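Here's a structure for you.
Removed from the display is one protein chain of the complex; every other protein chain stays in position.
And then subunit A:
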Amino acid sequence: MRRRTLLTAAATTALAAGCGGPSASSSSSKSGRGRLTYGVWDVYQMDAMRRAAREFEKTRPGVSVDVQLTPNGTYWTKLRTACTSGSAPDVFWMNGPNFGLYADAGQLLPLETSGANAVLDPDDYPADLVSLYRWNGTQYGAPKDFDTVALWFNKELFDRAGVDHPDASWTWQDLIVNAQRLTDRKRGTYGLAAPVWAQEYYYDSIAQAGGWVISKDRKHSGYSDPRTREGLRLWVDMIHRYKASPTLQQLTDTDATQMFQSGKVAMVQDASYNAATFYADPELRAKVDVAPLAKGRRRATIIHGLANVVYARTAQPELARDFVRFMSGRRASLIQGKYGTAIPARNGTQQTWADAMPRFDLKVHLDAVGYSVPYPISTNTAAWSHQELRWLARAWSGDESLTDATRSLTKAMDKLLAQEGKGGAR
């Protein structure tokens, strides 16, 4: 998972102004006092989270919720330590790559999915998100938001090169040919940026080529499958063969999103959570738009989303479950959508997110759910995703052939997955 690094806080404030008042409906208010802590990591979502927490407090007199922000860089380190010592927040954000570790170690409380005490109804959310937070048949997370990946493009650069804007009909071939046409050596602009990013680039292209990252039983790496390699080759070729992307060195010195924002590249594959950043810059707002990812052997995008989870050793399991029910529920989702920082996971509330940024064709990101592929995870995802980045960077930079790099990667990843089987990560 790539961290959001360059965002401006302006996005949230601008959009918050358009946020309507609280709805009049009030859920059955129970009595009881209590103080809940809610751990989050994204400063740009703080306003929306605080707002939703206030709404929850209104439905539960005597209850107060303390939204605690820990920056992404230290969130996981701190949370692990807090879980070890029994002092983690009652409810906190979880992501796919970290979920396996927490669920497997029994750090999370199961959430009922049916009956009178149901915390969530699986049918209310995209299926891939619900299954992302299920471990050995038990549900541990209630989806909070999601992000899909799409092709963001700079209209100005397209028009200058006389290339038609991308649309749903684009295949990999169109992507390659047009990226080359958009590359202008004299001006130093490129058709497309191809960094070593998992969620936005190679996980998507692997799925589009019909390959796979990890086996269903989470025991084997898919990096030696020829189709998986085909998905990776698209980006390596984009740099070395078609010369339509900046080199990995250039992309190391200047971030791909940054290059896109400054008009150095015409196209970038980006997740929906960056839409608010682009929208916040008035100049960029007028210049860029979004289209579906180009089709390979099939159409695919990676879907990933966060979930609200309950800490296993919370002092107030019932209150915490109620809070999760609320935060992943309809009202909190509508609030979240209006702030525009993330697509709410709850079905029927997602349009609010797109409506918050009417100048972009954000339907693309919402429709992508129809052909999405879940984010690949195992118990200790972080360990092998580090190996992915390390080895794939060697292929991207041209230091090693893709075949050699993926061979080493397969070996390293299989070894780590075998260690997981022995419970090494706990």
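In this text, a residue touches a chain if its C-beta (ideal position, glycine included) is under 8 Å from a C-beta of that chain, and two chains touch if they have at least 3 such contacts; residues count from 1.
Criterion: contacts and distances are computed from a predicted model.
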Absent chain per UniProt: "Sugar ABC transporter permease", "ATP synthase subunit b", "Succinate--CoA ligase [ADP-forming] subunit alpha" or "Two-component system, OmpR family, response regulator"? "Sugar ABC transporter permease"
Hidden-chain contact residue, picked from the options A:Thr113, A:Thr254 or A:Asn347: A:Thr254
Going by the contact rule already stated, which one of A:Tyr133, A:Trp172 or A:Trp396 would touch the omitted chain in the full complex? A:Trp396
Among A:Leu36, A:Val196 or A:Val309, the residue in touch with the chain that has been omitted: A:Val196
From the list A:Thr70, A:Gln261 or A:Asn380, pick the residue that touches the absent chain. A:Asn380
Given the full complex, what residues of subunit A touch the hidden partner chain? 2-3, 5, 73, 77, 80, 83-84, 101, 105, 107, 188, 195-196, 248-255, 380, 382-383, 386, 389-390, 392-394, 396-397, 399, 424-426
